[in-house]
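Missing here: one protein chain of the complex. Every other protein chain is in place.
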Amino acid sequence: MRLVRLIFGTTEGAVGAVLLSLLVFIALFAPVLSPGDPLDIAGPPLLHPFSMARLPLGTDSLGRDVLAGIIHGTRTSLTVGLAAAFAAIAVGVCVGLAAGFSGGLVDEALMRVVDAFQILPGFLLALALVSVAGASLPVVVLAIALGAWAAPARLMRAQVLSIRERDYVAAARVTGMHPLEIAVKEILPNALPPVLTLAAVIVAAAILTESALSFLGLGDPNIVTWGTMIAEGRNVLRSAPFLSVLPGLALVVTVITVYLVGEGVTQALAEGKAGQVDRQGPTA
Amino acid sequence: MTAALRLIRRRLATSIPVLLIVIVLTFVLLEFSSGDAVDAYLVSIGGGDPAVAANLRHAYGLDQSHLARLWLYLSSLARLDLGWSVAFERPVADLIVERLPNTLLLMGSATALAFGLGTSFGIVAGARPESATDRVISTVSLILYAIPGFWLGLVLNIVFAVKLRWLPSAGLETIASGRTGWARMLDIAMHLALPVGTLAAIYMALFMRVMRASMAEVWRLDFVTFARAKGLSHRRIVLRHVARNALLPLVTMLGLQSAAMLGGSVVIESIFAIPGFGRLAQEAVTQRDTPLLLGIILTSAVLVIVVNLLLDLVYALLDPRLQPSDRSA
Partner (left out) sequence: MGLMRIDLLSRRRLLQSASALVAATALPAWSRAQEAKGGGRLVVAADSEPKNLNPAIIASNGVFFIASKVVEPLAEASYTAPGGLAPRLATAWDGSADGLSVTFRLRDGVKWHDGKDFTSADVAYSAMNVWKPLQNLGRVVFANLQAVDTPDPLTAVFRFSKPTPLQLIRNALPAVSSVIPRHVFEGTDIAKNPANLNLVGTGPFRFAEYRPGEYYRLTRNADYWGKDEPKLDEIIYRILPDRAGAAAALEAEEIHLAAFSAVPLSDLDRISKVPGIQVITKGYEALTYQLVVEINHRRKELSDLKVRQAIAHAINRKFVIDTIFVGYATASTGPVPKNAPEFYDPEVASYPFDTRKANALLDEAGYPKGTDGVRFSLKLRPAPYFNETKQFGYYLRQALAAIGIEATLVNADAAAHQVAVYTDHDFDLAVGPPVFRGDPAISTTILVQSGLPSGVPFSNQGGYENKALDAVIAKAAETIDAEARTELYRQFQKIVAADLPLINVAEWGFITVARDTVLNVPDNPRWAVSNWADTALRS
């Protein structure tokens, strides 16, 4: 795909794509790279890194393998990040499309709802929802998505409003295309790209939010999450700082990766659009 | 001027339904959760029996239907009464007035510091895109933005408060020190240095990146080419033309940040034991204290609306070509 080539054209995109593939590889093959349940007690507690070959990154205060935790935690972070972003964008796109296309009272009403969700502090909303509904992975994803869907909705609506007036849409209408068909075939493909660049930001924010929630004790206890590892490492921060530092580093690397990919996509789209402008002429 | 007034009036009109939606959402969230304020209370006192629980529920009006409670809340709100906090045994308004200034001080200072530093670095980076300085600043900002705030807070606390003893490790001020005036302000400043520093480091990265990105875009615009053709010095172009126009998206960012203010403070206030709004909200959730949480969310919502309104007016000032409503499109 041309887009992929453009992404690799930029340094950010290239580095980001490589790192992302590495992370996805780790996430997909976690059970192979680190067999067994990462939450199992693997050895003596509070073992320092590089002191035992079998447990290269040491163990936590219960004796669980830190390396296994970091490897399997990649799954959690990426899953939550991608799922939350997907949900937020899916809902946002639908609402934005509906609002932008319908106009009038429906538009006003939907925009008020979007306003409400944008005003509600996202993290607090997530905190409240997870606290009351119980901390499990689906609930965390839902909680994060609820705080994030408003921005894509607003952006989508703005896109729709501007594209709606373009010539090719008018042309489609004149030829008698059904409004829904116009929405999906003409407007959506052109409106989507900027919304997608928002995706990287949402994924990164979702990963950080999930770790903050786990840090506050609201993580799913049946899976490994980096935030929970940092929270538990906090009790021994002075004597075993590696327990908090290592998952923290993993988080930083993951978020940076997502950002780099996002930057790459943004730049690629900008260049692609520049190319398009030249080709389409004055109507764009 | 009339445009501004029209904007204000229109904003106020749309705010009412928004606030109503916010109230209903928060109410539904807490009321349909598992356990209510009395259950939370029983946990804190280590037990109780159903008779005690039933009495308490009746005393706090928790045995009424959800709709009745919502109606009661809305009607007292119409009288500007924020209700009674079950968890703290005090009027909600008192708690808010007590805790809000601390968080405003914390977040205000952090945002101001981040804005100042972020825009400066962003300008330096964006003045010469793709240069070595730009690369360095961009990389640093990327790393800073990726660092989880709670982790940074922990590390800074250990380094500066416990190991080096340069700054206090927790609290807002020295307990019962009886200080007043400048001495008190200095004391509070020292206590807030670490939490503000942590937050500012994270937010700074955000402002830095936005400023740089918008500067990069502005460079390509017509009037910059024109200015360069006129022979203006590079520095003058940067400061007078590019930066000023690049500020616009930053103003938007500030507006969005204000909504995140309350959430962002929760973890930091927890780590540094600052008696602030964020922690109060967390307490409200743990104690299932609906009136308190509603009061907090409402206050935050009103603040966000006001801040955004002010920023819209600033936006119009910065660029008279645009309508104020364009910012929020």
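Points to keep in mind about this one:
Read from first to last, the chains carry the letters A and B; within each, the first residue is number 1.
The rule is simple: contacts are C-beta pairs under 8 Å (C-beta built on N, C-alpha and C of every residue); 3 or more make two chains touch, one makes a residue touch a chain.
Every value quoted in this text rests on a predicted model; they were computed, and no experiment measured them.
From the set B:A127, B:L144 or B:L172, the residue in touch with the chain omitted from the display is B:L172, counting the whole complex. Screening A:S77, A:Q118 or A:S131 against the full complex identifies A:S131 as the residue touching the chain left out.
One chain of the complex is left out; on subunit B, the residues touching it are 33-36, 39-40, 42-50, 52-53, 59, 87-90, 95, 98-99, 154, 157-158, 161-162, 165-166, 168-172, 174-178, 181-183, 187, 190-191, 270-273, 275-276, 279-280, 286-288. Where subunit A meets the missing chain, the touching residues are 37, 39-41, 45-46, 61-63, 131-132, 134-136, 217-222, 234-239.
We take it that only the chains that are shown with their structure count from here on.
Computed centre separation for the pair subunit A/subunit B is 22 angstrom, with centres defined by C-alpha atoms. Contacts from subunit B toward subunit A in the complex involve residues 14, 17-19, 21-22, 25-26, 29-30, 32-35, 142-143, 145-151, 154, 158, 162, 256, 259-264, 266-267, 270, 278, 281-282, 285-286, 288, 293, 297, 300-301, 304-305, 329.
Taken together, the subunit A residues at the contact with subunit B in this complex read 112-113, 115-116, 118-125, 127-129, 131-134, 158, 161, 204, 208, 211-212, 215-216, 227, 230, 234, 237-238, 241, 244, 248, 251-253, 255-256, 259-260.
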